[in-house]
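Just one protein chain is left out here, and the rest sit where they should.
Our next item is chain A:
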Amino acid sequence: MRLLRVELLRFRSRALIRWGAAGAVLIGLLFVFGAYQSSAPVPQAEIDAARADYDEAVADWEENGAEYTAECEEEEAAEKENDPTVDFGCEDGGPGEWSDWIGGTSSFSDVGLELVDVAGVVYLMVALVLGVTFSAAEMSTGAISSWLTFEPRRRRVYWSKLAAAAIGVLPIVAVALGVVVGGAWLAFTLNDAQGSMTTGAWAGLAWVLARTLLGAAAFAALGVALGVLTRSTAGALGLVFAWLVVVEMIFGTMEFFGGLKRFLLAVNTQAWVSGRATYYTETCVASDDRGIDCTYAEHVVPMTQGGLVLAVLVVVVCVTAAVTFRRRDIA
């Protein structure tokens, strides 16, 4: 406990951690600004312009609607000779409803959860970076050698750092999430766009927040382990960046690796934070007319799988770093 207390003191004393905390809050404010913009009432000038366009479309439809429908049905019939299932939707023509023309404004009940989902994933990355800098700085400056001359039990030293980072990021992420949720609610309220948040909706939001906090602790620990392994902030962040680009963005979009998509870090992180995530696979076969027929399938990754994959990743990396740190010579 003594070591943990000292590591927590070091965590909150680090300038980079403080800057990171400020950055997390700033990101939260950006989300709030976006929420305010999306829920702001449409200006009267835009409404007037839309009204003019709508009236013009109605008049045009009254005058030429029958002709447009006939043309549409004619083209549809011609196309049906090739593909009997085709449907041009000719009966749905016309200017539509006025509400379709003025563009909708979103409400908290519509987008609040989605907002927290996105912010949550961002904050997991912030926690990872804070964890990396926390341990890598000590390794790269050589301060760890001074530290070990005071506490030579490396296992204790390592786990205290891991625990300190995991605990230390919690208030930072909690405050940042509070800014997002509280700020977004305030922004929607100012625009009179709270919507109808049911008890169930609030509970769902609370679960997302709780899972994000738990995930942030795990990602901070993962960051500490990566910092210990690479002994360099740039090295650890470079490794993460390379993984995201090579594995998640390049291999992840290749259909050849379609079967492995369910294990992608991005998919499983989203599943853990949001409760579920979807990904798509494409299967193409040669058709009879020498073409290619492709079918697309949607796959759902449940929250439990997301949590399990992340837990395995964190445990494997943390234990590997622990063994490495215990056996490694310290310069």
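Just a few scattered comments:
Rule of thumb we're sticking to: a residue touches a chain if its C-beta (ideal position, glycine included) is under 8 Å from a C-beta of that chain, and two chains touch if they have at least 3 such contacts; residues count from 1.
Note that contacts and distances are computed from a predicted model.
When the unshown chain is looked up in UniProt, the name that turns up among "Multidrug ABC transporter ATP-binding protein", "Phenylalanine--tRNA ligase alpha subunit", "Spore germination protein" or "Formate hydrogenlyase" is "Multidrug ABC transporter ATP-binding protein". Within the complete assembly, A:Ser145 is the residue of A:Ser145, A:Thr253, A:Ser287 or A:Thr304 that touches the hidden chain. The chain that is not drawn here is touched, among residues A:Ala35, A:Val111, A:Ala137 or A:Leu264, by A:Ala137.
One of A:Arg10, A:Arg211 or A:Arg262 touches the chain omitted from the figure, and that residue is A:Arg10. Although one chain is not shown, part of chain A still touches it, namely residues 2-3, 5-6, 9-10, 13-16, 137-138, 141-143, 145-153, 327, 329-330.
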